[in-house]
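Take a look at the structure set out below.
Apart from one protein chain that is not included, each protein chain of the complex appears where it belongs.
The block that comes next holds chain A.
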Amino acid sequence: MAEIVLDKVSKQYPDGAVAVRDVDIDIADGEFIILVGPSGCGKSTTLNMIAGLEDITSGELRIGGERVNERAPKDRDIAMVFQSYALYPHMTVKENMAFPLRLAKVDDATVEKKVRDAAEILDLTQHLDRKPSNLSGGQRQRVAMGRAIVRSPKAFLMDEPLSNLDAKLRVQMRTSVSRLQKQLGTTTVYVTHDQTEAMTLGDRVVVMRGGAVQQMGAPQYLYDHPANLFVAGFIGSPSMNFVPAGLENGTLRSPLGDVPLTDRVRGLLEGADAPREVIMGLRPEHFEDARLVDESAQSHGVTFTSHVDVLESMGSDKFAYFSLSGEQATSAELAELAADAGSADVPGEGVSLVTRLSAASTATEGEQAEIWFDADKVQLFDPHTGRNLTYSGD
């Protein structure tokens, strides 16, 4: 076990393309850290550099206080779990798990014991003599984990280990990965493009985009205080609503109506030298059916009436979709997020809005509904730089 430090680590390919730019991450001993971002954001390259599978162009990587830039993967004492599991097809489960120990010339009795122990933890005991081709996806995934843990390495690196599983199994395995990491207390770096995994698994999440770190912090903090449009749009499902708005004399004019700014927000905006055109961000759960909000609460929020396009009842709550007339919010970050989510291909005009209402809401599909939202939860972004103008950076 050890801490891992990335100090201004960069990766540039021979053709000049920069995959990772000046990444600084301090990973504490025993911490579970998630690298998340859309494909091509440099998260896997970063992981491969920690593993030693790719060279570091500049900067320093330290594991347990020692510089390891020049060390081969096998001399770094870290284990890795691959998205494809990368099990050796010609070996049984037992041989697969024993492979790193055999290479390290561990004696037979110890190998036997360690493999048994790992198999027990991962519930693989009855499969030890089978070949990977005879295992289910979830079992293969566990064997891959087993091969990583038998060695008791300084750290685990996981490259989208759950992406090849079906949705239901992924949720189960997510919990068991989390439990296993807590049980072993080994420093873990986990790469995923799935924001749900990022939110649920990690102690801290690093959001990456275009080879650079956008924001780093506890999942809830990133959710509540995104530093920019990209993080705001990437974290959270359904994602944050973005609506273009204009700042005028301390009021925010938006397609949802005029939003009075609270003193806190006004103070932040003054300090941030805000432009006149901004993007307003609102999480779906900050909306509510106006009939369910009491008078006193209504006063510090905004109420608007709109036509419910689609209503999805989830039992515990209801998702109501609206489309508002007017221009869509545009920015480079939003375009990239849309491309990554594939929603750039979904036809639609105007501003679409996702709201999450209580199950008690009487909103009906195809009819007008009165919706309220909390003005204090509004986040404002600079459309040009993507910066969160209401982010105090504390």
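The rule is short, and it goes like this: contacts are C-beta pairs under 8 Å (C-beta built on N, C-alpha and C of every residue); 3 or more make two chains touch, one makes a residue touch a chain; residues count from 1.
As a convention for this text, contacts and distances are computed from a predicted model.
Remark: of the listed names "Polysulfide reductase NrfD", "Sarcosine oxidase", "Multiple sugar transport system permease protein" or "Carbon monoxide dehydrogenase subunit G", the one matching the undisplayed chain in UniProt is "Multiple sugar transport system permease protein". Annotation: of A:V5, A:V23, A:V36 or A:M80, A:M80 touches the absent chain (contact as defined above). Mapped onto chain A, the interface with the missing chain covers residues 51-53, 72-74, 78-80, 82-84, 86, 88-90, 99-100, 103-104, 131, 133, 147, 151, 157.
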